[in-house]
Each structure stands twice: as C-alpha cells, then as structure tokens.
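A single protein chain has been removed from this complex, and every other one stays in its place.
Moving on to chain A:
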Amino acid sequence: MDFKDQTQKIGHLGVRLLWHLLHFIVSLWYFALGIVNAIESYLISRGVLKRYKTLDIGKLQYLAIVVESEDAHQITKVIELLQCLMAIGVKRVCLYDTEGILKKSKESILARLNNATLFEEADEKNLLLDHDHNKHITLEFTSSSDGKEAVAKAANILFMKYLQLGDYRKSEEDSFFTEAHMTEALRAVGCRGPEPDLLLVYGPARCHLGFPVWRIRYTEIMHMGPLKSMRSGSLIKAIYRFTMVRQNYGK
C-alpha cells in the first residue's frame, strides 16, 4: 500500500512538473513574441515598414478603448494614449473601465488634452460628423453602469410603456419588444454612444470586461497588452489590421 501511495505521489509530482515545464515553454514563446512585437512597433513608428504608412483612418468611425481598472489610475499613460490616437487621426473615442475611474477623471483628462470635447456635448451640438474639426477629438467615458445595468434601466422604460398599452398588450407584444425600441430606451437612459468599429483592450487578457453589450455586436476586438507597454506603433498596426477586415455581417 505504501509503495503504491509513494508511486502515486511521485506520479502526481511528475505530472505537475510537466505542467510547469509546459507553461514555462509557453511563457518563453510569448516573451520572444513580445520582443518581436516591440521591434516591429518601433519600426512602424519610425516609418520603416512602408505598408503601415498608408492608413485609411476614415474607415475607423468610432474607436473604443477598454482599460483595466488598475491601469486606469495611470492618467498620464491614458493621456499619452489619447495623444497618440489624435496624432494618428482618430476623432472619436470611447473610454471604458469597469469601475468608472476614467469617468471620475474626465475633467482632468479633458483639461490636459488640447481640442477635446465630451461626447454628450458634441452630440448635442451635432459636431460628431463634423470633419472640419481636424485636430479635434471627441471623448466618451463609460463604465459598467452603462452596460448591463443600463439594459435593466432601459427595460424599466419599456415596462412602463408596456403597462400603458392596456388591453392591446397581448396583440402588440412582438412589435413592441424590438431591438429598435430597446436602442431608443437605452438612449433615454443616457447610453447614446454608437457601436464602435474597433475595441482595443489594454489589460492582461483579451476580454471586454463588460463594455456596454448592446454596442459590440460586430465590433472588432483586439488585445493590446498592458497599458504600461502602450506604443504608437502597436496602435498603428491594430488600426491597420482593422482597415483590412471585410465583414459580411452574417451574410
């Protein structure tokens, strides 16, 4: 029995060792990949790689950025990111972090950026489609309260209207609960931002962390790594890859 236990223990230890070895090899692989990406990013930002020079930025109507909440405290880094985006020519950006740290810092961010407007103000003044604002950037700040919780608030608006249907409820149900009405209800609770074309995730994992779910149906989602290793070359590459995508929208 002892011998059997000993053999089993050795077996378990051996398997654990193999698992650690496997993960070590994978980590080495990603480390090497990181170095290659860093070199490539440097070459892109220096303009050495020609294909990234002709960027069709007009294809990117609305960009979303998800920042891991711990990284969101690094306001300087966030501003650096936004300045890179402005230099590339991105005009409309939605910033998201789960806990709303960027939302709380929005005044500070707007003050430190030149030519930045809040999305809500631009929306009211119909500036969103104004292409003459060449060096202007429109910023939207969102958090988890604009995600599932907003859908619940919008559901209550629909519910109140549903109550008012009275005797016509049963017959009108299918034409009442529609995606168009939900979009309208979401706008009424303050979620007026459009669907982003591209969502860049700055964090340890490629995960949208609860970005408003109603808005990411067909959004390209790219993982950029931690915010501290943000580089303009990586941004250019991500946007370039987005411009090369051809969507069928299910067709």
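Annotations for the structure displayed:
Please note the rule applied: a contact is a pair of C-beta atoms (placed from the backbone, for glycine too) under 8 Å apart; a residue touches a chain by one contact, two chains touch by 3 or more; residues count from 1.
To be clear about the criterion, contacts and distances are computed from a predicted model.
The subunit not displayed here is recorded in UniProt as "Alkyl transferase", chosen from "Nodulation signaling pathway 2-like protein", "Ras-related GTP-binding protein", "Presenilin" or "Alkyl transferase".
Between the chain not shown and the residues A:Val15, A:Ile35 or A:Val48, the one that touches is A:Val15. Considering A:Lys4, A:Arg51 or A:Lys251, the position touching the chain not shown turns out to be A:Lys251 (whole complex). Considering the whole complex, the residue from A:Ile44, A:Met224 or A:Ile239 that touches the absent chain is A:Met224.
Panel shows chain A; residues 15-16, 18-19, 22-23, 26-27, 29-30, 33, 37, 98, 147-149, 151-152, 154-156, 158-159, 162-163, 169, 173, 177-179, 182, 204-210, 213-214, 216-225, 238, 245, 247, 249-251 of it touch the chain omitted from the view.
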